[in-house]
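Below is one structure; the comments refer to it alone.
The complex appears here without one of its protein chains, the remainder shown in place.
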Amino acid sequence: MSAAQHPSTSAPAPDAPSGIAVVGAGYWGPNLVRNLSASPDWELLAVCDLDQERAREVAAGRPVQVTDSLDEVLAREDVAAVAIATPARTHHAIAVAALRAGKHVLVEKPLADSVEAGRAMVELARQQGLVLMADHTYCYTPAVEKIRELVAEGALGQILYVDSVRINLGLIQPDVDVFWDLAPHDLSVLDHVLPGGLRPLGVAAQGSDPVGAGRPCVGYLSLPLPGGAMAHVHVNWLSPTKIRQMVIGGSERTLVWDDLNPQQRISVYDRGVDLVQQSVDSADRRTASVSYRLGDTWSPALPEREALGAMVREFAASIRGERAPATDGEAGLRVLSVLEAAATSLRARGALVDVAILDRPLEIVR
Amino acid sequence: MSAAQHPSTSAPAPDAPSGIAVVGAGYWGPNLVRNLSASPDWELLAVCDLDQERAREVAAGRPVQVTDSLDEVLAREDVAAVAIATPARTHHAIAVAALRAGKHVLVEKPLADSVEAGRAMVELARQQGLVLMADHTYCYTPAVEKIRELVAEGALGQILYVDSVRINLGLIQPDVDVFWDLAPHDLSVLDHVLPGGLRPLGVAAQGSDPVGAGRPCVGYLSLPLPGGAMAHVHVNWLSPTKIRQMVIGGSERTLVWDDLNPQQRISVYDRGVDLVQQSVDSADRRTASVSYRLGDTWSPALPEREALGAMVREFAASIRGERAPATDGEAGLRVLSVLEAAATSLRARGALVDVAILDRPLEIVR
Amino acid sequence: MSAAQHPSTSAPAPDAPSGIAVVGAGYWGPNLVRNLSASPDWELLAVCDLDQERAREVAAGRPVQVTDSLDEVLAREDVAAVAIATPARTHHAIAVAALRAGKHVLVEKPLADSVEAGRAMVELARQQGLVLMADHTYCYTPAVEKIRELVAEGALGQILYVDSVRINLGLIQPDVDVFWDLAPHDLSVLDHVLPGGLRPLGVAAQGSDPVGAGRPCVGYLSLPLPGGAMAHVHVNWLSPTKIRQMVIGGSERTLVWDDLNPQQRISVYDRGVDLVQQSVDSADRRTASVSYRLGDTWSPALPEREALGAMVREFAASIRGERAPATDGEAGLRVLSVLEAAATSLRARGALVDVAILDRPLEIVR
Partner (left out) sequence: MSAAQHPSTSAPAPDAPSGIAVVGAGYWGPNLVRNLSASPDWELLAVCDLDQERAREVAAGRPVQVTDSLDEVLAREDVAAVAIATPARTHHAIAVAALRAGKHVLVEKPLADSVEAGRAMVELARQQGLVLMADHTYCYTPAVEKIRELVAEGALGQILYVDSVRINLGLIQPDVDVFWDLAPHDLSVLDHVLPGGLRPLGVAAQGSDPVGAGRPCVGYLSLPLPGGAMAHVHVNWLSPTKIRQMVIGGSERTLVWDDLNPQQRISVYDRGVDLVQQSVDSADRRTASVSYRLGDTWSPALPEREALGAMVREFAASIRGERAPATDGEAGLRVLSVLEAAATSLRARGALVDVAILDRPLEIVR
């Protein structure tokens, strides 16, 4: 299936529900449990966490196995798939075990804690012929699906710049910085809506830790894109005002996604600047003559539905259709590559760093 | 007068008005003409522009000399001061001529088109014992004066980060990029409100020219500040939505300045994150325990008055008081130094560049 | 306990939970079931609805009696109280039966479908020495509690006007008009925050039914208050933009409650108009000399908590404390009186109608 046909809107599969287990009953696990239980595509069979008390709470009286043994879960034949919602540093080991046991795997973002680990997961899934899907939840919101559609059909023209801001008073995480905590949301959306996915020419990162937390709490990413465009991401744990806004400037129209304005989440401005001509004047300065368009604004109606519901449906559909999901392991890997390059750039005081993984062929994992 | 006593609020001088000439009748000149004419501190004597037709229009029937000869203007004994509103690349020559003729000088932002030129102006003014003032107009708005006051009295605590956004559909300038066109506003405000002025540890700049204008139209500046804070500036000519917002995050409170919201330009949030303790855990990870405050929001009433009126009053007061104006030549030079470092960083693909001028003693100009 | 001591903030009762039954499993019933189940003050014993299927769904696996027989519920000795969430026209019969069976009663708004029915309920509760409480949920939100507190402590000064707007695209109800559907929210809040409760000098109502629904879909209420103030309510089922805003203008300050702005629900403006003097001029016109204050704006922090939880706690506390709840039957009756007067005004083409019930002593019901 081509990327242009967005799989999540495909017809519901007629098949019987597949068995699935959730591994990890922390912050995100309960959401997966709730949505998988409510889905006609899935039969939730087990909840697995080292903290069995916590797992029992999350299972909440549902007729499912509660266990602290991953092996037990993977040994069940009726478990066709595993959804992993544990800390990022454990994703690789659990996913590899599950894939080796022949299970399809859904992994909470970020895909892993290193590109190397992520590559291994992607490659193993390919070898085994199993689905590896990244839970890039935002990509399944009606707003992002509409943005992807508008970009794909050329409504914005050529992308000129993307500016994404995600700031609020957030929990300072014990083991990840603000880039690894918040930026995967912005990066996964970029990967989903940019034609061809997120393939920046480099990454420059600036971060600061003004409260002495031991890791950046305020961060900026600059991502030069092919064709002269630039994407920029601002993530911040220390802002008392909450902003979740992405501006996508295009040669034809500009789109603003304000996720905190339910009455007008997406605005499309039929405005912009046209470069009329360009010349080199006598003083040897290059000058541009531009014209401005001031057109209408349009805000599409969006359906109200939960993104996670669409996400678990897509996981089921991709397994049945024997195709890659809309946010497959490689999408997760592209996001991971940018995060890792950002970490390198931070250590290099903000120098532009290559995102090497994107150009190298994937190696075989043994 | 110490910097802490903000001079623009001083009592009106009892003296007779001083004579002044405006040089440059382009975009900004008419505003200077209007405000100097209305000021009890000044008597506007001349408007000078190579385009005499344009100068006559701007003089608009006022009983002033209209001329295309700078020499004539500088030769007048009743002209005590000169206000320069010509293109930046001509500031140095005009200012040097005026200072040599014994005139006080007010210069439109940016102070000059290079740090070297700016340093020469600052040093010459010092030698001559004359006032050299940068027209950093925003610093004289009621909003910025209030911000400076709140920062100075410690209402925000220690500054943790500053994020400034100035974007709209703007004219693509024929000879300057978006940094030189828009960022002087943000940088001059930062210089005015940060204790000790704008003295970043370095500058990293990212810019892009997605429409092929020949110079950056979208730009980002990262400015690490002493003490672990970071200032960041986003300037953009291509955005159909207009945003002029600065967030100053402090250890005690956070301030948001939304210049396009006349009903609530400044909001002070009594919210933040407190670092309670910090330790190194068994896995050798540094962890922070934080608590969150969710307090009231407060928005101070601001008087309605024109910034330019306060600016020309400050110019007069500094001359009479034989003191530096609130936005003196050195303030202009600090802004210029950041702009020049940003240009260097751009050529270095975003590498962090030192702002050397800030540490070197000023040389004598001959 | 006096009305000034707001009971819902009293210390949690140390007693064992009391048994309660919910009657009515329609739109509102599930919310009561959920909150009563979660409350340490209550033990939910039964859910009663003529549609037993629906009742079973709402009980949702909780260990409670599911029945279509009110008599069975009222016969249980362990049921100390009944919460009624049936259509308004049935409130009177169910409440009277419950009160006669010695049960405390909580009734969804509006208290009844006529003042006469409501009076009978209030009087019977008084005779029986039982608590009759109106479920005016909005009165238990942190925002309204803060407003009540600010008004009570005189922060706003004397109330000059109240303007309340509650409009959105709403379900056209089959048996009530927009006044009876939406205005009870505004009126119960007014009753809660105005000193002495809602006691208007009259009611004038204007309504229209432009879509031919058979009852007003757009409505306006004008309520002259003692002392020259006026309250006004705009309710509308046909507006595609959603507004829930109440402005309370006071002689000292003005408060704006914007319930759809979670980041700044309440704003208090220290602004207003002061009548300085007043005279009769030569042309025999009365003139007023006024001055304007332009002061700061302040937005108090509000805790995040569910209003219904506080409401069911208050029901328990009033029973244990043998006192009237904050929103007692008489509060419900005052709201009902205004609604009934509004209906009379509508028939009289908007004429100002007395709210007679407020001055008459309650009669004994037999």
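Every chain is named by a letter (A, B and C) in the order it is written, and numbering of its residues begins at 1.
The definition used in the following text is that contacts are C-beta pairs under 8 Å (C-beta built on N, C-alpha and C of every residue); 3 or more make two chains touch, one makes a residue touch a chain.
What you see is a predicted model; the values in this text were computed from it and never measured.
Peer 1: Looking at the full complex, which residue from C:Gly61, C:Gly129, C:Gly196 or C:Gly212 touches the chain that isn't shown here?
Peer 2: C:Gly212
Peer 1: Please output the residues of chain C touching the missing chain, sorted low to high.
Peer 2: Residues 158-161, 163, 169, 171-172, 174-175, 202, 204, 206-215, 218, 220, 222, 224, 227-230, 232, 234, 236-241, 247, 249, 251, 254, 256, 267, 269, 271-273, 275, 278, 281, 285-288, 290, 292, 349-352 of chain C touch the chain that is not shown.
Peer 1: Considering the whole complex, not just the chains shown, which residues of chain A touch the missing one?
Peer 2: Chain A touches the chain not shown through residues 264, 270-271, 294-301.
Peer 1: Provide the residue numbers of chain B that touch the chain removed from this figure.
Peer 2: 61, 241-242, 263
Everything below uses one rule, namely that only the chains that are shown with their structure count from here on.
Peer 1: With chain centres taken as the means of their Cα atoms, state the distance from chain A to chain C in Å.
Peer 2: Measuring from centre to centre gives 45 Å for this pair.
Peer 1: Roughly how far is chain A from chain B, going centre to centre by Cα mean, in whole Å?
Peer 2: Chain A and chain B have C-alpha centres separated by 40 Å.
Peer 1: Among the residues of chain A, pick out those that touch two or more other chains and give their numbers.
Peer 2: Residue numbers touching two or more other chains: 241.
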